[in-house]
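Pasting a structure below so you can have a look.
Missing here is one protein chain; the remaining ones are kept as they sit in the complex.
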């Protein structure tokens, strides 16, 4: 059994990782850490784990020492030091935070206000969008697990961009995320009575996932791509739906749909829906699937792409395990074939 | 007291009209009709009205006969005959359905599959977007109450379009509506367990409100405007948020904001939020307000406009009463100054 | 116009008071205070009030100085000093907190851990359950607005207890409250993802409203009454449903129902539903109504009473205004005849 450890295990992505790893047939959760709850059993923080997993929360260094694979789910700025220690100890490190996602130190500094403290580790790190970077991930020792929004968007746009089926200017992305995306810490805006029956946009044109999305889309398109990205907060627990607007090229909707079907034919977790169906966060929740639906506004020549994921699974913990599976040579889907419940 | 009547009073827009009219200081609800529940007290259909309003549901003709003002909230195709009767009887008719919203018989037929059976009534009818057509409404006898999506969008775009602050091509409108917009009839897709914790787009590029929106925006811009319009279903009861993407002209965001502030300075129900704030359906629910916030993606030159209304008030019953007030020479805001609750 | 002021105006009960007072035809909101947001306009804390009410939050003493009626919505222990100042200044004081609800200093100390610092004020204070204590409230200068649970329970049990229609031992009360009852301060347990799709009991047999409920029921019954009271947290914004179980005496369900109908015939805000109907928090939300339904388990001889209120209106701000109306000789229902919306 692979010894897996989670640093920052009591955050929402961390606890989801623990849950998924506990049912992984080839891994075990050997250590979990938390600054806030060190010394307490994790089941005292999350009673859903009572009688299932009672590991006492320890320190990050202990996790690194004990485990073969170290996952970290921490605020940005905290992962580089951990990566360095994992690297020195020869451990596979998978970062669910933002520190290794951006290739440019300048862009990272501009958006996150931090430095690349270990530039050589950044050179080594691989961007873990599994369906795109499978081969690189196979040899990786440091994997940057993509952000939740970027995952839904990159998967939704990949076949269109690499095949030139759309123009790369004027791309509009209107995304909506469930509240778990805001993390575990209570705030006024996530207080139940203020969020229930509400809906609004936030960080329009200035969300930190913007440069990550543009970096990935630019690589796909082979040229710089700029997007307008506006996220919204949905009053649901889980799920991201990204609705994307692109100027369609000469291919018909049906031809573009065929491109998608072909492109994702060999992947397990991306489902291209039949034309006429709409991606719904309900149909992917608690699963590692990404559902993509394609639509067209014929009178404006606009291709509309809807991409739905569970932000905590394919958008965080599930993809992190998928990365582990690839990097360690396990079957990519091992321990991840959760069937989305009907309700 | 003005004798007001509601045809189709047990639908969602109808019952909301009843509720609002019951607290109107210069009107009384003199008759209500319903095909489905004729002969029953309306409070047996809506127990929230127990001990408050127990009027027995009657026939449409009775409503027309008794009342000075007739509101109809019916499926499309049913209002023209009623309008003809009201016209013959000299009654003010306010239609919450779609029959009189479109100026072109061809466009109406294309999108709704019905004919203009009384063309002269269509010539006479006024589009009741109060903040835009105030003067015309003053003399109207037949008023087409705008659709819910079109209301949020037209109010959100008006100052930008008439001032040429944006380009009129490539407008993208990503709208999200609460479930009451789907009406009172239960369906599989509105069954609680299927909608709760779900989110998806529907009728992308083919929603029937599209021609109505384009008709209004074209009038504002003084040239044909085409939009890409994609609505989504929000798992909340009330509210529409329209997020609109436009290519900004030379005016700065601050200058555009000033245009909005000035333009709506004398209106009661449109609130232009300070820059940095975001329109939220929570802040307008149960009220006749439309909240508008302006944002900019500087690196793509995109103006982002968020417009929030309560789909059942400003998007239906509230605006209908506002139209009545204007047409009858009452104060425009009479009986409509509901304060949105904090939760 | 009566000058009304709210101390603690940015808490949930406080802001609801502000909202309701703003539409009161014979009162105006002359001052509002908040320790947390002193110096800021109240609309900056609650943007739903933008363009409607922008009063700057001040100090408690200023509210007392300026206003004829002072409402306070504060944590327990803070109202006695304010009551003393109001009393000295001859102002009507209505307390939405717990300080004046209990008659016994010992019981207050046992459950709240505080002393009666001004015993004479307690002698003077009247328990403001309007339907029961109407006459006393008329002459009151200090009114203790009842708790939300106690209001729903007392109204639901009053006719049965004073008429001896039930046994007074073994009363079980299983109550469920919307989340606004927990107040405005964000906590882990009210964080949206932790509360949404959850449901649980809390403080079983030890909630602070227990002695208040027993005090009221004992007065009704003319003998000491003990209850078992278990509250639960509902994942909705507003509403309390109390389901109450009592051993029925010799009267039939129909006879008990008649008692209720008769007893509440002259009240405006209590609606006794027809037999066969069930009280639903939906049908009273945003209103001052209390809906009561009566049921019977014939094979165990149990009378089941369901009582539904909006915890923030009849359970807090609405009843507070009702108390003001009575104490100042206005019509009891002035400014309070809100019609519950259908959705």
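The chains carry the letters A, B and C, assigned in the order they are written, with residues numbered from 1 in each.
Throughout what follows, a contact is a pair of C-beta atoms (placed from the backbone, for glycine too) under 8 Å apart; a residue touches a chain by one contact, two chains touch by 3 or more.
Just so we're clear, the structure is a prediction, and the values are computed from it rather than from any experiment.
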Ask   = Quick one: which of C:37, C:134 or C:343 touches the chain that's been left out?
value = C:343
Sole contact to the chain not displayed, among B:44, B:117 or B:190 = B:190
Remark   = Among C:78, C:176, C:271 or C:314, contact with the omitted chain is made only by C:176
Request  = Would you indicate which residue among C:34, C:145, C:215 or C:237 is in contact with the undisplayed chain?
outcome  = C:237
Query = Which residue numbers on subunit B touch the omitted chain?
reply = 12, 178-180, 184-188, 190-193, 195-197, 235-237
Task = Go through subunit C and note every residue touching the omitted chain.
result = 170, 172, 174, 176, 193-194, 197-202, 204-206, 226-230, 232, 234-239, 241, 243, 245, 278-282, 285, 295-300, 302, 304, 306, 308, 343
Key: Residue ranges of subunit A at the interface with the undisplayed chain   = 12, 15-16, 19, 22-23, 46-53, 180, 197, 237-238, 271, 273, 277, 280, 282-284, 286-287, 291, 312, 337, 339-343
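We take it that only the chains that are shown with their structure count from here on.
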Ask   = Approximately how many whole Å separate the CA-defined centres of subunit A and subunit B?
value = 39
Remark   = The distance between the C-alpha centres of subunit A and subunit C, rounded to whole Å, is 46
Ask   = Once you find the CA centre of subunit B and the CA centre of subunit C, what distance in Å lies between them?
value = 36
Inquiry  = Touching at least two other chains at once: which residues of subunit A meet that condition?
reply    = 193, 197, 235-237
